[in-house]
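I have a structure I would like to understand better, so I am pasting it below and will then ask my questions one at a time.
Yeah, one chain of the complex is gone here, protein chain that is, but the others are all in their spots.
Let's look at subunit A:
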C-alpha cells in the first residue's frame, strides 16, 4: 500500500478522534438550544470552569485563596488533602448543578421573552463572568488534570496496524476513551429524552414553551435540569480536554470550534452534533495534511469556519437541522 494513503488513513482516524472531542462540546450547545432556544456561548467556559473546579477540589486548593490573601494578607493555598478522583467528580457535578440553579435564578428568569440574540449576548457576558470567577476562585495558572484516564500512544493499535500495513498508527489512548465516553453519553441522553418523564417534558418545552406551560410543565425546572445536564456534559468535555492539553484558558476557546460543528450538523440535532464534529475533525486534519504545507500550515485555526460558511450558503439549516420557515 502506498505510504501517502496509509498516512492519510492515520490522519483520518486522528481526525475522527478529534471530531469526537468537538462533538462533546457541541452536544452541550445542542441540549440547551433545543430546550430553551438559547445559544449558550458560555458552554466552553463551563467546561473550563468544571475542569478548574475538579482540579481544585482534587488537590484540596482553598477557593478564592488569591483574593483572600490579597484582602487579608494571609498566605492560604491548600487544605492539604487529596480527594480521590471519583469523589471530586461527584462534587464538581454538584457544583455544576448549583451553577445551573444560579444561572436560572439570576439570569434566565429575567430574560424570558427576549430576542434570541439578546440571550446569546447574555451568555457571552456569562462566559466573561465565569472566566473571571473561575480564575479568582482557583487561580489562573495552567493546571494538570489527572483522574486516572489512560494516556499516551495505544500500543495495541500500533502493533496491529503495523502487522496489517507495515506501518504502526499513532492513536492516543485518551482519544479512544473519549470516543467510548461520547458514545455512552449520547446513548444515555437519547434514552433519557425518549423514555423518561422528564425527558419527554424537555422535548415538549423544546417544541413550544407556551403549550408546555399550559399542560403543567414547569419551565423553570426544565431549564435548571437542562443547564445541569449541559454542566455535566461540560464536565465530561472538561475532563477530556483538560487531560489532553492541561486546564488553561484556551480550553474555553474550544467552544468556538464547536460553533462550526453545530452549523454543519444543525443546531437542533444531537446526531447532527456528532456527525458535524466528525466531519470537521476529519476535514481539518486532512486539509492540514494535504493542502496545509503548501500555504503555510496552521490551517486548523480557520478551516472549520470556512467549511461551515461555505456549507451554510447551500444549506442554511445544516445537515440535520429543522427547516427554517419564516412568516411575516
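Here, contacts are C-beta pairs under 8 Å (C-beta built on N, C-alpha and C of every residue); 3 or more make two chains touch, one makes a residue touch a chain; residues count from 1.
What we mean here is this: contacts and distances are computed from a predicted model.
Taking the options "GTPase domain-containing protein", "Extracellular solute-binding protein", "Protein-glutamate O-methyltransferase CheR" or "Amino acid/amide ABC transporter membrane protein 2, HAAT family" in turn, only "Amino acid/amide ABC transporter membrane protein 2, HAAT family" matches the UniProt protein name of the chain that is not displayed.
Considering A:145, A:226, A:263 or A:280, the position touching the chain not shown turns out to be A:263 (whole complex).
Contact with the chain not shown here comes from a single listed residue; of A:122, A:145, A:201 or A:251, that residue is A:122.
If you put the hidden chain back, the residue from A:39, A:227, A:241 or A:320 that touches it is A:39.
Contact between subunit A and the unshown chain involves residues 39, 66-67, 70-71, 106-107, 110-111, 114, 116-118, 120-122, 124-133, 135-136, 140, 253, 256, 259-260, 262-263, 267, 295-299, 301-302, 305-306, 308-309, 312-313, 316, 326, 328.
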